[in-house]
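Have a look at the structure that comes next, please.
Every protein chain except one is present and positioned as in the full complex.
The first chain written gets the first letter, and so on, giving A and B; residue counts start at 1 in each chain.
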Amino acid sequence: MKEQEKDFVEETPAAVEGTPLTEAEQAEQDLREKRRKRNAIKARLRNLKGWVYLLPALVLLAAFTLWPIINTLRIAFLNGYNGLAEVGGATFAFGFQNFVNVVNFPDFLVCLRNTLLLTVITVPISTMLALLIAVALNSIKWLKKVYQTIFFLPYVTNAIAIGMVFNAMFGEVLINGTPLSIGIINSILGVFGIEPINWINVGSSTFNNMVVLIIYIVWNALPFKILVLLGGLQNVDKQYYDAAKVDGASRWRVFWRVTVPLLSPMITYVVITGFIGGFKEYTSVVGIFGDSMGAPAAPGSMNTMVGLIYDCIAKNNGGLAAAAALILFLIILVATIINLYVSKKKTHY
Amino acid sequence: MKVVLEHLTKIFPSRNKKEKNAEVVAVNDFNLEIPDGKLIGLLGPSGCGKSTTLYMISGLQPPTSGKIYFGEDDVTELAAENRGIGLVFQNYALYPHMTVQQNILFPLQNLKGENRLSKEEMLARANEAAKLVQIDEYMNRKPSELSGGQQQRVAIARALVKMPRVLLLDEPLSNLDARLRLQTREEIRRIQRDTGITTIFVTHDQEEAMSISDYIVVMKLGVIMQTGKPQWVYDDPANLFVAKFLGTPPINVFRGRIEGEKLYIGEEAVFETKGAEDQEVYVGIRPEGFVLDERGGLTCSVSGIDVMGRDVSVVSTNENSLNPVIRSIVSADEAGKVSAVGDVKFRLKENKVFIFNKETEARVYFGAQVAAHEAMLSAMKAEGEFYAFHEGPLPREADDASKQTQPEEKKGFTVSVKNFFGKIGAAFRKQPETPAENATAEDTPAESAENAAESADDATQTESEDKE
Partner (left out) sequence: MSLNTVNSSTQNAAKGMKEKDVKVVSKRQTVTKVLVQIGLYFFLTIVAIAVIFPFYWMLISSVKTVDEYNLYNPTLWPTEFVWGNFKEAFVGELHLGQLFGNTVLVGVVSTLLSLVVTVLSAYAFARLDFKGKNFLFGAMLATMMIPGELFTVTNYITVVNWLNWKNTFAALIVPFLVSVFYIYLLRQNFMQIPNELYLAAKVDGTSDLKYLWKVMIPLASPTLISITILKMMGAWNSYIWPKLVTSDLAHKLVTVGIREYGFIQDGVTNFPAQMAAVLLVTIPLLIVFILFRKYIMRGVSRSGIKG
């Protein structure tokens, strides 16, 4: 704004030279003075207007975004914090007890293990598969749109609802412990001579549970990755492929030496978002195993870090939940930094 | 390696599915025998099918019909990777993630079976190629760290390293600035001479093609107009298109007629045209074909004189000229005779004047030109030289206009923007120096909005005073 005011002064030569003003010049200067004042008021109003437009968003953000950041940090360091008790007037001592308690939680290691395993296994599988599908999609013409639409379908579905479908597909229908139905997946595997497997029913192994969960998570993660990678592929200059063709590169070499390096920014993006999503895995477990977060008679065996946080929240153990959330945040932060560091070394341009 | 194209045709299907007739004939019944070890320039205006021809030779685009031979081998059905060609793309298409060395090594690493090379051999070959194009100092750089000319050389090295049978270059100089262009085209000439590889390059710049090619092929709308050594084609254009396409400054074209073996431009009889029948014609006169002569047959009114060092270009007009101005190049001494305004009379050098039939636009030979042309034709035949020109009716632009599918302009958004611009323009036009027009990108939107409001106020001074 200051600059504008300066402009006005400079535009009036009479004022600079200090010579007496003619009537016309005087009138003109008055006009300029008025306009300058009007401008200053306008500027102040405009400044205000911006904040008025933002007001609703700012109020909500302050209450449900800014305050949580401060408060979650605060209560994580208040020993044994309980939201209900605080409303009742209780006070809590500062300390690290919440973190100690979370780590000593019997479920903590199980949750951490499940979360890490799911992430580390599903992200590479889904990324590789998505990359293959995207490349395949990019090299066909006929029915391309149809395939593309099909592959995107899992994205628009309800994770819980389709989790229940996976539960139905893998689950056996038991009556008094003997299978009434072995389930469609076992039935299909039977065609290949494989005996029925107890995937998710009573007494199923953690390994089998994990396999089902991984299949579901990969199924669910594919659409987004395919969409991003295919978008990236379509942006790659076709000339690189023509050049590779003239250079006599085989399809396999083109894939590894041209496609993958040129797509590396997209791949990095997909891997990082995949890792973040993996660490926050929760609804797919609920979808398949229900609230018990595990096969019947083994509740909590498939629980994840986020599941742990929600358990604590629901029990009003705000302090524990905050501590667990901070630990998860740190894990995600470290993983993202590692990802970025590795990709910087591998991404060539 | 000799390259032979037989009845090569490429038809692109219509992009618009509704209009089935809107297919584009990019290359039409192309017959050409390219001699071994020469540098050939495919030349023509954009959309003449020259790039398509190049891509068909490369194998990246399959021809609709016709045959392509490399030497005695029919390679029509062969994919690009099996043809043993090197191709330099217009934008070079260097792999951005690989160093110069990796880029040059890439084709060698793809060799299979008996052609497979050891690591040392590959490196040695890559080094040879890099040295040939004088890029060996930059082996460890990424393409993004090189200038356009250097990238161009890497692209040539990558194409050469596998020792191709034929080297193809698509508009190799179009992405370079003027100075580099001169330098690089000499470089391409040198590399081609050094390696002796049959090289075909595509360009729309006639000067570029004329300066380095052994032979040029002039194309129009997918049809060969004329082929031959650049100088022959320049000196003996087969039709109006070729005459107009070659030469800077361009040839001057006049409306004229032949009557009783005399050439008339307007009412002036310019010279005798022995052996030519009466007809309406176009007369093409090379800028160097004009001689200042007070007894000359062509009168033009001078509008200016451009001094270009040794030579002087006299700029003049004539009501029968198809070009807006006539450019004639005369020596500096002679130019002194020309007054800056008024009429000037030219005598014409007969060998620099080409006459074309008005209907067919084909060359009409007259006088000494007939014998000269005949002599050259028989000499060509005797020596088996690379020379040909188009016979029969010429392709017309009009036939093509309906076929060319233009990308549709984006609707909606643009339209509304235009409406607004109209309004804004009205407000600003009165004030050429409004702050808003001087507003730079750094200005915040609101600030320049303020400025605009201000200037609008000024434009309608009375109104704003009323408000106050």
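In the analysis below, a residue touches a chain if its C-beta (ideal position, glycine included) is under 8 Å from a C-beta of that chain, and two chains touch if they have at least 3 such contacts.
Bear in mind the structure is a predicted one, so any value in this text is a computation, not a measurement.
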Could you tell which one of A:Y53, A:W256 or A:Y341 touches the chain left off the display? A:Y53
Residue, one of A:A27, A:I160 or A:V334, that touches the chain absent here: A:I160
Residues belonging to subunit A that touch the chain removed from view: 46-51, 53-54, 56-57, 60-61, 63-69, 71-72, 75, 83-84, 86-87, 129, 132-133, 136-137, 139-140, 143, 147, 149-162, 164-166, 168-169, 171, 173-175, 179-184, 187, 190, 219, 222, 224, 227-228, 231, 251, 269, 273, 276-277, 279-280, 282-283, 286-287, 290-291, 306, 309-310, 313-314, 316, 318, 321-322, 325-326, 328-329, 332
Counting contacts across the full complex, list the positions on subunit B that touch the omitted chain. 1, 70-75, 77-79, 82, 84, 114-115, 127-129, 131-132, 160, 162-165, 194-197, 413, 416-417, 420-421, 423-424, 427, 436, 444-449, 452-453, 456
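Keep in mind that, in the parts below, only the chains that are shown with their structure count from here on.
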What residues on subunit A touch subunit B, complex-wise? 4, 7, 31, 34-35, 39, 42-43, 46, 237, 239-240, 242-250, 253, 257-258, 261-262, 264, 348-349
Sites on subunit B touched by subunit A in the complex: 58-60, 79-82, 85-87, 89, 91, 93, 95-98, 106-107, 109-112, 142, 144, 158-159, 162, 435, 446-447, 450-451, 454, 457, 465, 468
